[in-house]
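Missing here is one protein chain; the remaining ones are kept as they sit in the complex.
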Amino acid sequence: MSNAILESEAAMADGTPNHGVEQLSMQQALNRALDEVLAGNPKALIFGEDCGRLGGVFRITDGLQAKYGTGRVFDTPLAESGILGMSVGLAMAGFHPIPEVQFDGFAYPAINQIVCQIARMNYRSRGTMPMPVTLRVPSFGGIRAPEHHGESLEALFAHVPGLKVVSPSNPHEAYHLLKYAATRPDPVIFMEPKSRYWQKGGVNFDSADGSDSPAGDSPTGANVMRAGRHVTLVAWGAMVARCLQVAELAAEDGIDVEVLDLRWLKPIDEAALVASVRKTRRAVVVHEAPLTSGLGAEVAQLVTQGCFDTLKAPVERITGFDVPYPSGDLEDEYIPNIDRILFGIQRVLEYRRG
Amino acid sequence: MSNAILESEAAMADGTPNHGVEQLSMQQALNRALDEVLAGNPKALIFGEDCGRLGGVFRITDGLQAKYGTGRVFDTPLAESGILGMSVGLAMAGFHPIPEVQFDGFAYPAINQIVCQIARMNYRSRGTMPMPVTLRVPSFGGIRAPEHHGESLEALFAHVPGLKVVSPSNPHEAYHLLKYAATRPDPVIFMEPKSRYWQKGGVNFDSADGSDSPAGDSPTGANVMRAGRHVTLVAWGAMVARCLQVAELAAEDGIDVEVLDLRWLKPIDEAALVASVRKTRRAVVVHEAPLTSGLGAEVAQLVTQGCFDTLKAPVERITGFDVPYPSGDLEDEYIPNIDRILFGIQRVLEYRRG
Amino acid sequence: MDTPLTPTAGNDAGPPSEPRYEQLSGLPAEPLTAGQLRELYSLMVAVRHLDASAIAWQRQGLIPGYAPELGQEAAQVGSGYAVDTARDFVFPTYREMGVARAMGVDMVAYMSTHKATWHGGLYDPQESRLAPIQAVVGGSVLHAVGWAHGQTLSRPADGTLGVAMTYFGDGASSQGDVHEAMNFAAVMKAPVVFFVQNNGWAISVPTERQVAGGSVAARAAGYGIPALRIDGNDVVAVVEATRRAFAHCRAGNGPALIEAMTYRRGPHSTSDDPGRYRSLNEERDDAGEDPLERFRRRLLADGVADEAFFAEALAAAKSEEEEIRAGVQALGSRPGSEMFDLVFQETTPALQAQAANWREESEHV
Partner (left out) sequence: MDTPLTPTAGNDAGPPSEPRYEQLSGLPAEPLTAGQLRELYSLMVAVRHLDASAIAWQRQGLIPGYAPELGQEAAQVGSGYAVDTARDFVFPTYREMGVARAMGVDMVAYMSTHKATWHGGLYDPQESRLAPIQAVVGGSVLHAVGWAHGQTLSRPADGTLGVAMTYFGDGASSQGDVHEAMNFAAVMKAPVVFFVQNNGWAISVPTERQVAGGSVAARAAGYGIPALRIDGNDVVAVVEATRRAFAHCRAGNGPALIEAMTYRRGPHSTSDDPGRYRSLNEERDDAGEDPLERFRRRLLADGVADEAFFAEALAAAKSEEEEIRAGVQALGSRPGSEMFDLVFQETTPALQAQAANWREESEHV
């Protein structure tokens, strides 16, 4: 084991932050972030189905109950509305709940508590009862899982006044965005791209505020992951890595693709979006959720509003279809694949005003 | 009482359809439609909170329990997930459930059953278990009601694969669209603009398939409610009447406004939308729901895709704000009012490419 | 083979008017002093008068709507009276005006919700120890469990716990959230009192078509939660039961449930028409004796109060109502900017832009 890792494990033990750059999987990065959040705030609590003793079905909370005790990290009965409703009361009592719903599709039973309570309590109570609830939702598809284990709920969440929504695309982002989200005074839906949990990447621990993230942006902004001149690909979560692949392939054909990782899905970093497309004059937005009324529509409309004079083609949306998320055998047909994204790029590049 | 009304009440008694044109409130029109649906299909059932003996808090089901018995029209315990979950089983058993959730905001506790079950059962069962569930949701704001009684959930519903979504704007539409929706083999969310329940309007009963609706369109299409040359206002539900008012006012200033009643929010009549804006070259979409990730984004993007070459200005969205629906005192500030819509029209008319 | 199975008992908790104390083990509650009894009466009169007046306010156009609690004064005042506002916390529905009054909440700020000024009411929930008014049926029952579990997590040195009390109705007992709350509370031994006002109706649906088995209290047994089904129209019984339930929770014994049998004598709300689902005769037969009148007779019989005291209490109630009405009348609308400012603790650029746009366009108006 490298010295850096040994040091950082020693650091974890007494709760002080890690240092330097390490290669970690997203699962490890999220685990580290939660560890530091628990160490830094005695009011922070982690709970949900199987996140105590088991450490979560994805092991994101691995080891945390052993370290912080069953008062800080605990299993609940199997009821998502219960988990989120309980979070409201804990927040009222001064805690910072970090609940988990086990899979995206099981956020639905909790929607009433999320929309009508968590998102509105600060407003209803006129700011006297803030809701610092950080809801972790393993999200999106791509792992050949059973039904309801591959859903993309960002459009739903982003439409709800009172919620903020964020999704990291790599381990570095995961670490910093979760630390940032879990120290905010407002509710944040934290959408973890489950197909990326086991992918490794460098995490720079020294950028405590996320400010040395690839593009040097603030923790609340979008990131240009790859600069390009001909077209902007806008994506989040697991689709960012795919768009970066697409950009490499397109480069072979001389097409210079800019990839924008939106990161925050509410509020959207409109300035970054508009700046990118004003430059490239063309945009394709990519997401796994169904097309109709998906977040791609909002992104497209923000681009159109902000770049109407420069836009060379209508914004393309390469998305999941308007069908229920299919079983594993068909998921590669459903999730935007490299070819479909390339077709989208081709369409915006070849568009000619008729 | 006019002869027409007497005749039509006689007609109701034996379940045969009404005839001619009558002035009815939307509440009456919906009630008539349900009466005919129950008469026409012995498998049709109406149930929910207080829709039996009371006839619903808005009296939409008034008199139907007395007429069809407690087997066909009945009160359930107070649990929306229960109501919708039970609908699934009744549909599997060959019934056509027409459940009601009492108010828009109380659809949230049923979202899990709506999204994961009703919308997917036909798919999951490979077409062997259709879900002819017509869910009536008194929707939208404007009546100075308590919290959660003025919500607009169309963007959420429209995003869910497997659902169809419709909202009538006047009594004629209400009657025909409900009769149409409640005889479909697929789930339809029927969003009733509650602020319009007591407004009267002519219902032409002879257009049994809705085909002589104002613009002569099919029951599944959008309606041009007012033709115009300078700008298209796109709206649904209660906002249609407001847009027609706006059109009158704008006409005084020489601005010729086309008003398109979208009616179906999923699937959207893209052809009608594009045809209108190709003509007017400018569009403003109006809805009560919050701006971000609202259905206005989808409409705007469809317009932009379909009219990119002719569009003179980016589509304007005049909508509710990204805030929880406020209490009565502030609802006129929240719901798009005439002035805000006029400002939107002005912006698209005055837009000049920079 | 077709012999009916017999129910496993526990679902017949007796008629509403018979209190069932036998489930309370241990010492009886300390008796209320004469002063406390008179205080309770004064509170009940104040609540009765304000409630009746609020209906009049609605008819006069001062407020757009109201949910009367006529007949539930004993249940509400009695339970609210047992709260220790130094350490407990209460989660109301939309009908707990009497609880708020008994807890000493600013009543103009409370009634503002019915004036459509602000949904949750204008009172400060943290200071009042009363959560914002809740319009989702069953919506806040889980909040109470979470708050109560928070007390367990930060248990003070003396070992006694702050207790959460959550109100809900017979109708709400059908909601899944209420079940989840009871199960969570019992699994976690959270100090929470589930206070059910079984007032016979959920809008037009009577308890017998709402609550299978007939009793919400009977449900508690399934979770191992001790439950009391009490005469909710006897204010003294309500105070005593609530105090004992609080003591139970405070000592760390986990949750308790009280089902206060009462009757909603008025309409569900000012827009309801009970004549469509129950007759005046039924109302008279089912409602039982007026809880206020009943308490008054008892105080007289026991020599705790006399006619002069009652007259005084009524006069005080009247002047209190006048003051509250004046306050409500004087309430202006909240500035529209609060729509934007109160969404988040940390606002967003998009919201700021919308607020600026709103300000600009509404100033033109």
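Worth pointing out:
Per-chain numbering from 1; labels A, B and C assigned in written order.
The working rule: contacts are C-beta pairs under 8 Å (C-beta built on N, C-alpha and C of every residue); 3 or more make two chains touch, one makes a residue touch a chain.
Note that the structure is a prediction, hence the values are computed from the model and not measured.
Of the options A:Gly55, A:Gly162, A:Gly294 or A:Pro314, the residue whose C-beta touches the omitted chain is A:Gly55.
Within the set B:Met121, B:Val224 or B:Ile335, the residue that contacts the chain not displayed is B:Met121. Among the residues C:Ile55, C:Leu153, C:Ala247 or C:Leu300, only C:Ala247 touches the chain that is left out of the figure.
Residue C:Asp177 is the one among C:Asp51, C:Asp88, C:Asp124 or C:Asp177 that touches the chain missing from this view.
Contact residues of chain A toward the unshown chain are 49-50, 52-55, 57, 75, 77-79, 81-82, 105-106, 109, 144-149, 291-292, 321-324, 326-330, 333-334, 337, 339-340, 343.
Counting the whole complex, the residues of chain C in touch with the unshown chain are 1-11, 23-27, 29-30, 174-180, 182-187, 209-215, 217-228, 243-245, 247-248, 250-251, 253, 256. Against the chain not displayed here, chain B makes contact via residues 45, 71, 76-77, 79, 81-82, 84-95, 97, 112-113, 116-117, 121-130, 161-162, 164, 184-186, 267-268, 270-271.
Throughout what follows, only the chains that are shown with their structure count from here on.
Measuring from the averaged C-alpha position of chain A to that of chain B gives a distance of 34 Å. The residues of chain C that reach two or more other chains are 118-120, 136, 176-177, 338, 343, 350-351, listed in rising order.
Across the assembly, chain A contributes 81, 112, 116, 123-124, 161-162, 266-268 as residues in contact with two or more other chains.
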